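As you look at this complex, bear in mind that one protein chain is not there, while each of the others sits in place.
Labels for the chains are A, B and C, by order of writing; each one numbers its residues from 1.
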Amino acid sequence: MAQRKVSVSEISSHNRDTDCWIVIDGQVWDITNFAPDHPGGPGIIYKYAGRDATQAYNEIHSLAIIKNNLPADALKGILDQSTITEEWSQPLPSETPNSKPASSSEKPPLESLINAHDFELAARNTATAKTWAFYSSAANDLITRDLNVRLFNKILFRPRVMRRVDKIDTRTSILGHPVSFPLMISPAAMARLIHPEGELALARASKSRHILQCISNNASYSASEIVSQDSVSNYPFFFQLYVNRERQKSEALLRKIHSHKNIRAIFVTTDAAAAGKREADERVKADESIKNPMMSSAAKNDKKGGGYGRLMGSFIDPNLNWTDIAWLRAQTKLPLVLKGIMSADDVKLALEHGLDGVVLSNHGGRNLDTSPPALLVLLEIHARFPEIIARHHPNSPAVKAGASRPFSIFVDGGVRRGTDVLKLVCLGAVAAGIGRPALFATGYGQEGVEALIDILKDEFEVAMRNIGVTRLDECGPEYVNTGAIDKLVVKGRGHPYAVAWAESRERESKL
Amino acid sequence: MAQRKVSVSEISSHNRDTDCWIVIDGQVWDITNFAPDHPGGPGIIYKYAGRDATQAYNEIHSLAIIKNNLPADALKGILDQSTITEEWSQPLPSETPNSKPASSSEKPPLESLINAHDFELAARNTATAKTWAFYSSAANDLITRDLNVRLFNKILFRPRVMRRVDKIDTRTSILGHPVSFPLMISPAAMARLIHPEGELALARASKSRHILQCISNNASYSASEIVSQDSVSNYPFFFQLYVNRERQKSEALLRKIHSHKNIRAIFVTTDAAAAGKREADERVKADESIKNPMMSSAAKNDKKGGGYGRLMGSFIDPNLNWTDIAWLRAQTKLPLVLKGIMSADDVKLALEHGLDGVVLSNHGGRNLDTSPPALLVLLEIHARFPEIIARHHPNSPAVKAGASRPFSIFVDGGVRRGTDVLKLVCLGAVAAGIGRPALFATGYGQEGVEALIDILKDEFEVAMRNIGVTRLDECGPEYVNTGAIDKLVVKGRGHPYAVAWAESRERESKL
Amino acid sequence: MAQRKVSVSEISSHNRDTDCWIVIDGQVWDITNFAPDHPGGPGIIYKYAGRDATQAYNEIHSLAIIKNNLPADALKGILDQSTITEEWSQPLPSETPNSKPASSSEKPPLESLINAHDFELAARNTATAKTWAFYSSAANDLITRDLNVRLFNKILFRPRVMRRVDKIDTRTSILGHPVSFPLMISPAAMARLIHPEGELALARASKSRHILQCISNNASYSASEIVSQDSVSNYPFFFQLYVNRERQKSEALLRKIHSHKNIRAIFVTTDAAAAGKREADERVKADESIKNPMMSSAAKNDKKGGGYGRLMGSFIDPNLNWTDIAWLRAQTKLPLVLKGIMSADDVKLALEHGLDGVVLSNHGGRNLDTSPPALLVLLEIHARFPEIIARHHPNSPAVKAGASRPFSIFVDGGVRRGTDVLKLVCLGAVAAGIGRPALFATGYGQEGVEALIDILKDEFEVAMRNIGVTRLDECGPEYVNTGAIDKLVVKGRGHPYAVAWAESRERESKL
Partner (left out) sequence: MAQRKVSVSEISSHNRDTDCWIVIDGQVWDITNFAPDHPGGPGIIYKYAGRDATQAYNEIHSLAIIKNNLPADALKGILDQSTITEEWSQPLPSETPNSKPASSSEKPPLESLINAHDFELAARNTATAKTWAFYSSAANDLITRDLNVRLFNKILFRPRVMRRVDKIDTRTSILGHPVSFPLMISPAAMARLIHPEGELALARASKSRHILQCISNNASYSASEIVSQDSVSNYPFFFQLYVNRERQKSEALLRKIHSHKNIRAIFVTTDAAAAGKREADERVKADESIKNPMMSSAAKNDKKGGGYGRLMGSFIDPNLNWTDIAWLRAQTKLPLVLKGIMSADDVKLALEHGLDGVVLSNHGGRNLDTSPPALLVLLEIHARFPEIIARHHPNSPAVKAGASRPFSIFVDGGVRRGTDVLKLVCLGAVAAGIGRPALFATGYGQEGVEALIDILKDEFEVAMRNIGVTRLDECGPEYVNTGAIDKLVVKGRGHPYAVAWAESRERESKL
């Protein structure tokens, strides 16, 4: 649009955060005012101050946003191609997307963060663009990712008052391991992107706060490194397994896991048959120097973009199925939990196949957009198979009486508050998992994760007292009002159209 | 409001995109900052930089928006009428609304577009104002157009895990023609407005990606030109027919169509009894030099505005009715599909009248605002006449057993993601149609359409794996949760008030 | 906050629309950028450019908005009281809030307006602040006013296709008077505020377009002046009556009305027992020189503000009740319609008391905020007393057969599109009323009102064809889907809590 030709030397003079021009597709833009609003963080923009950012931007979704939102006067003209110098057009020497921001003093002080949102905000403002993109992104239009959070806010409590709640006990046990309160750190990949100690810090904080960590198959550190740290070597951990297309690799991995006596359960992920298109992740160039222990090769940028998530998932076996439970049981004597269950029917199957539990999860909305928030699956169990919780919850009378075996239901996705954890416990979950919040807190190392856990536990305690319960086994669905979301819950024999169709076909078959 | 008189020479000096004043109704506005946000694109504005845009603007809806949204200091004063020169007040020599933007380099590179939204954005930013208005506009307040998209996002999947999904087969056949996955390019008029190759490119991409194109009766190229291209001359196409008020013209057209052996079905549009008021289209001046093969005369601007849609629709017979099916059957031996069905009752009638299928469609919301999204009609079939799908879907056991004849239900309107296509397949559609997204992709020619199809197919495959199906005939309503929109679906005997009224009248008649 | 003292001479120099400072409460503000967004229109602000606007602003709600929204740098300092001159502090000579804007050329040309929204926008931009406030305001938080419009947009059509709709007939008769389509101009006060010809123009347009006007009791012209115009003296009108606290005044008025043989029905307003607090109206100073025929005294500003609505309502009898129907019948032989009915129970009472019809209306949301949109009352009739429509609609078989008497249901509030009118007709209304849209169109005189009616009729015709009906008596609730708002409709025996409470009390009484 703008026709004035602008020389490279003029462009180069606007090379500061506070006066920042960049070239995209031959157009010269002043993005000083826009940069802070950049969804991928301003850092990636400032790197190109005074330079040509075309290549980098073409991989970024927000290019469209920039063109669409910038005022016309931000377009300073078109690049005078005749003035391009060799120096100017060279790639940036420092072009490594996971370089840390210059100064750690930019982060708000840890003590000023008083809820999980604060940690997310701090990460957004201080992590590298690629890290933020990888952590925060989810499949397609982010509908599921955001719905995960929103549904918790729509469930109301039904508090009871006039009860003795001075002394409360938030403790429970998870798969037999006592914890201070029902929180689990869900497996989430590559915590090192945000802090050099990554999963090491998560592990130490888990022990110091007495909660459980489920270590990601794709952690930046190997499980061995994590659980062998002196300070945690006698503390229990869980391990999340992606079953490898080459089964013998998974077998070898499990053997290695078994060599660590403090790894006490295997969580097999079932919801990653195909990696979702995490568009923000794809649009930010991958750092090709990053090598994940589980990646068959280094990260790389291909035709689809630079998504870490997609690259890391290539080894996962899409053929994992119920007959494989026998194979898994043959590989490990540890409790087995299936992670990523998204329907009450599969929960029932898991129980029937002898699993020790399930994690209701949609993978943070990262694989299939418009997949259901785990909360809805939990409610579907209540609506269709209440006996699964009534009879098999580890705290249920039947289990305590030895009349039935325990089956543990975990839930993750969207948990941001201690009140969310309490709602899940009231609805029969044994623990709530946090993924992204734990990663964001890792930006402050062990101390940050501890602070986040303390906050969530404090919120949990306040909420327990205010609904009138003192122990977890007093919790039940009578303390929550799910009326706002009940229309989203499949009931009875299943989805009405499916039932109608099935009945119609059955009638047909009789004709 | 502003009282300062501004001379024509001063106004003329602000004649650049980056410093752009225009005169509207005697007022002098600085619209430099506003232009990029102009709903009809900035191009139409820049043409009038430094000049009087009154006439052009009076035909544009966003005039009101400008007056309402511009800051007061953008109003520079009032035109000093005494300074008007003959030269200044002359119409622009280049005043042709479908002139292409100066440089194709403005478009983002094709490889940077990773979803259908990106293509829409690119079209909005680079197509001419009139093209954008014609493509994007819909009837009245755009309620139906936008609801079409929104409803898809409210349907959740009910994924099943632990299934073998490595090998999946997305293929199916549509009216007997094998396709790579269940996508159809819906008929949409005048693809040439955005690219010189228009429907020619769409046709070549359809073949190269092995999907089906239904050629618009109002295509910029004649169906003959389209299907006779060397590269596609042996590939099947469908043809969309608007029945002409002068039936012999339709008969002649069909004879011509029949001369092309690769046109294999006729889709008769039924939802265009009256052309809707597409306000954005009306407000942008028509290019009177444009001549559509099907227009009885050249485009023109009249009292109601310059809407292409209205002008092109004038020949369509509003008296087309069920008794005409016999006439249609006499004209063609090709499969006949009715397009634009908006009620389950009419689907039932179409089946009873021996049609081969229907396209549930509201014409992209272009004819009747607040007409129902096709998704709701599809759900109404499930709720009221499930046997239509259960017994007549081409993949149904009854059809496969030869016990009933196939009846194909197509759906278009609002499809933007492969997940949308999968939801429709789960609900019994044989294919999903895309209209606007295909036009927007045509902006990049054949390669652009191919890229869009590739993206949708990739999204479709990922979603299939993630809900746990490997073939289309495994799909069913048990994989979707429509709870969020079920209240919008008419059930049982029909709309409750209609039933109550009918019963009340019946009671009356017995008195 | 700002401490710099600013002199009167400096303030006075910023006295243009494009550079506009004003003083409020001793603070000096630059409101150049804000003025165009001023909810009451910028005109009222520009009058005070360079002056002290404290008094005027203290009566305007948007004062708070200004303080809250203006950027800090818009606060230029505090008024240097020592510099105030006598001249500067004098009231504006032209301080008459209903003065017309300087130039009528500011209005967009009539031919550029293509829907009712355009007329509203034109009025907002060009009417005086007081006129806009009086017309647009409604009670309290505007919930009902806005809900009136929104509910129409939530009703979807259920169009039928494949019907002969070339020839359609939009005509009907209202209380026996043939009209071109089912639209009525609802009584709305003081049309002269926006145009010198006010209701005179409305009347001429009604005749020329063959619809009906119900003349407001509080029209700026007397009913006699309106209906006696040469051009309309043989055309039927309706008259809206506010029953006066002094009944003999109403009797006298009716005698006068009866002297005009072309006034053919009396609409008695029942929903104005107490004038609502129309806050925007109260906050804008009343023009004390305005004298309405029906006001006992001139407009005045009092402790509660300057609301015309409240002042004009003071004579209305809050004791009007069902026993007064007999008195009304004694005063007039004309058909009697009750306007302002908001419950199905009162519709039933009106029928039982022998009235000729009702206007379901909440007075444009002007009297009681959160009163129900008339649409909901219409649906409540369907849900609870369907026989009222089935048996008494003038087009019903029973009435046509002479088996029951006709009872006409009118609806107003929120009608903005021909599609809205059609939805009402499908739900059994004999006509839709428009209030505010007609006033806004009056800004363009007779020609403007005609243009608005033409637009609505065109939209109505297009919609008729597109749902597949050719005559009004073919319309019925089977053409609309009210699923989105059905939860708001009271059904069966009445509101469930009321029923539960009544039953509970009944049980008590038996104890």
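Rule of thumb we're sticking to: contacts are C-beta pairs under 8 Å (C-beta built on N, C-alpha and C of every residue); 3 or more make two chains touch, one makes a residue touch a chain.
Here the structure is a predicted model, which means the values were calculated and not measured.
Touch, as defined at the top, links the missing chain to these shown chains in the whole complex: A, C. Contact with the chain that does not appear here is found for just one residue of A:Glu251, A:Glu461, A:Glu474 or A:Glu503, A:Glu461. Within the whole complex, the absent chain has one touching residue among C:Arg4, C:Arg171 or C:Arg405, and that is C:Arg4.
Listed residues C:Pro108, C:Pro236 or C:Gly305: the one in touch with the omitted chain is C:Gly305. Among the residues A:Lys285, A:Lys339 or A:His382, only A:His382 touches the chain that is left out of the figure.
Within the entire complex, the positions of subunit C that touch the omitted partner chain are 1-4, 25-26, 58-59, 61, 63-64, 67-73, 75-77, 140-141, 143, 270-271, 273-277, 279, 282-283, 303-305, 317-322, 324, 338, 340-343, 345-346, 349, 367-372, 376, 487-490, 494-498, 500-501, 503-505, 507-509, 511. Summarising the interface, subunit A meets the missing chain with residues 16-20, 32-36, 42-43, 46, 101, 105-106, 108-109, 111-112, 114-115, 118, 121-122, 124-125, 153, 155-166, 379, 382-383, 386-387, 389-391, 396-398, 403, 417, 419, 427-428, 458-459, 461-463, 465-468, 476-478, 480-484, 486-487.
The rule is simple: only the chains that are shown with their structure count from here on.
Judged by the touch criterion defined above, the protein chains link up one after another in an open path, with no loop closing it. Computed from the mean C-alpha positions, the centre of subunit A lies at a distance of 37 Å from the centre of subunit B.
Rounded to a whole number, the gap between the C-alpha centres of subunit A and subunit C is 52 angstrom.
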